[in-house]
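Missing here: one protein chain of the complex. Every other protein chain is in place.
Chain lettering (A and B) follows the sequence in which the chains are written, and residue indices restart at 1 in each chain.
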Amino acid sequence: MKKAFKIFGLVIMAVIVVSVFAGCGSAPKAQLKVYNWGDYIGEGVIEEFEKRYNIDVIYETFATNEEMYVKIKGGGADYDVAIPSDYMIERMIKEDMLEKIDFSNVPNYKYIDERFKNLPYDPNNEYSVPYMWGTVGILYNKKMVDEPVDSWKILWNEKYKKQILMLDSSRDSIGVALKMLGYSLNTRNMDELEQAKEALIRQKPLVLSYVGDEVKDMMISGQAALAVVWSGDAVYTKRENPDLDFVIPKEGSNMWVDAMVILKGTKNKKAAEQFINFMCEPEIAFRNTDYIGYSTPHTEAKKMLDPEVLNDRAAYPTEEDLKNCEVFEALSDVIKEYDRVWTEVKAAR
Amino acid sequence: MRRTYYAYPYLVWMAIFIVVPLFLLLFYTFTVTTEEGIRFTLQHINRIWEPIYLTVLLRSILLALICTVICLLIGYPVALILSGKEYSQNKILALLFVIPMWINFLVRTYAWMNLLGKNGVIDMVMNFLHLPSLQLLYTDYAVVLGMVYNFLPFMVLPIYSVLTKMDKSIIEAAQDLGADYITVLKRIIVPLSMPGVISGITMVFMPAVTTFIISRLLGGGQYILIGNLIEQQFIVVGDWHFGSAISFVLTIIILITMGIMRKYDKDYEGGAIW
Partner (left out) sequence: MVGRVIKRIYLYLIFLFLYAPIVLLVVYSFNESRSMGRWRGFTLKWYAELFKDTEVLRALYNTLAVAVLSAVIATVIGTAAAIGIHEMGRIKKAIVMNLTYLPVINPDIVTGVSLMLLFVFTKSFTGIGLGFFTMLLAHITFNIPYVILSVMPKLKQLDRHIYEAALDLGATPFYALRKIIIPQIMPGIVTGLLLAFTLSIDDFVISFFTTGSGVSNIAIYVYSMARRGINPKINALSTIMFVTVLALLLIVNKRVSKDNPKPKEDMR
């Protein structure tokens, strides 16, 4: 018994010593808490920022905009920088959750393509700096699907039972159902929303799983035939498995922009702006887009890309592809209904 | 001699971290925030009885029951064998049963993902034998399997510990009086081991009915049990009122189950002397 006690005592001592040292080492360092999507940054980028600015980055990831919103809105957590999508930024601006960015501290903003400025979610460019953009479409395995894929309807085809992966994200999945039915992604019509819900419930037996980032590994290893994915993931997975192809269905889809924002209540706005500016450096922006496969709104980074990627319609779709695409709106007045529909879809069998 | 004040720090602690949170849970369960302010409501509780959620609730209870029954059927013989003559001296074997219980259950569950997945180990074996692949991951089977695997030791250990403490001379007496093994089992061993069985059932049923990790990892993102519903409300949807309401109902179910189990326990103890 004495021995066990001694061992335990030693462990305690060790931890205390380590924590004291760790405390001494990191005490003068500033901290920056970054909240980003999973798999959404180039390799070594964070480390380089930490080294260059002597700032400790606490990095955490989320899988959906809603998850991020709840975590920040709930008030339980405090982050400095986050990278939500357009409609969520609109909502967060409305709810006074974001800090205005001082653009004199973000000189690299000049590299952002004019196309991505003055967008409806942040009409005066006060709160956000675009990071990546893309669409939503169907990624499919040519060896497992022999018919042409051009419509969302294929996701309701009994033939692919338990071979379909859907996004575990309310707006995206409801959006797919709404588009399949020929409605707007931003419908306020409860009847249309109800039909979308029924369609998703009808589809559920065919769905292998609602997924997040794991969709990439699952599609690369051939565990499913069809998956709804964000375009950047299609670029990445096609690189790993040439049997895969990506299409934006003819009914149209969602076009989105993810942008960097600073959260209200940040204790380190200066560092947050340094971080955003750093992410907009041509070299860093290139490394990010090259590694994660998503399309960049950064003019210089785009020039550095492989022409093959630039010609890939998954990454840089033509005007024709984007014809029927819509951008999500915040829908603050009816968003509760979307949440309810999603909860019911998930709970249904 | 009165040193009751030693317990005061604890009482204060419990008041803040156990009692207040439960009141907050109740508060969220029975209120709604409108433009006019906060008011009392039963709408969240009522929402649980909508067929869609009721199905989730019943499915969770059903799966937990199936898991409990399987654990009992597999686990009772194990406890019986381990406490029997051949093995009772063998402490290592009992320890071997404890070890999995101490491995983090996330690791235990994750281990099964490796086995059940497409291109996983089981699939590979089936392929090797030229049998069709089973596609077990993301089904009910995978979830029940994961539960049984995780909670089996919780069934075996309490029964085992009751059986080892049992007075062996009663069995010998019965055998001397001509009872065969089946009779001994039915009339002596099983009744005397009831306290162990009961605590085994509670220790398996409770975590099984509330789990959200096993269903998430082995059932997939489309698989919802009551625990996932709660997690979803707090983490993704942000409807803390409904989330609290489900937690509240779950707590009530657990307390009722405990009450029933304990009652059986007492009944039994009362009758044991006769």
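Heads up, the rule we're going with is that a contact is a pair of C-beta atoms (placed from the backbone, for glycine too) under 8 Å apart; a residue touches a chain by one contact, two chains touch by 3 or more.
None of these values were measured; they are calculated from a predicted model.
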Residue in contact with the excluded chain [from B:Val32, B:Leu62, B:Leu96 or B:Ile170]: B:Leu96
Selected from B:Leu58, B:Met124 or B:Ile260 as touching the chain missing from the view: B:Met124
Footprint left on chain A by the chain that the document does not show: 1, 3-5, 7-8, 11-12, 15-16, 18-19, 22, 33-35, 38, 58-61, 71, 74-79, 212-214, 217-218, 221
Interface residues of chain B (partner: the chain not displayed): 1-11, 13-14, 16-22, 24-25, 28, 74, 77-78, 81-82, 84, 86-87, 91, 93-115, 117, 119-121, 123-124, 149, 152-154, 157-158, 161, 203, 206-207, 209-210, 212-213, 216-217, 227, 230-231, 234, 240, 243-244, 247, 250-251, 254-255, 258
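Everything that follows uses one rule, which is that only the chains that are shown with their structure count from here on.
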Complex contacts: residues of chain B adjacent to chain A: 52-53, 55-56, 59, 117-119, 135, 138, 220-224, 228-229, 232-240, 242
Touch list for chain A against partner chain B, complex: 64, 66-67, 69-71, 73-74, 162, 166, 168, 170, 204, 207-212, 221-223, 339, 342-344, 346-349
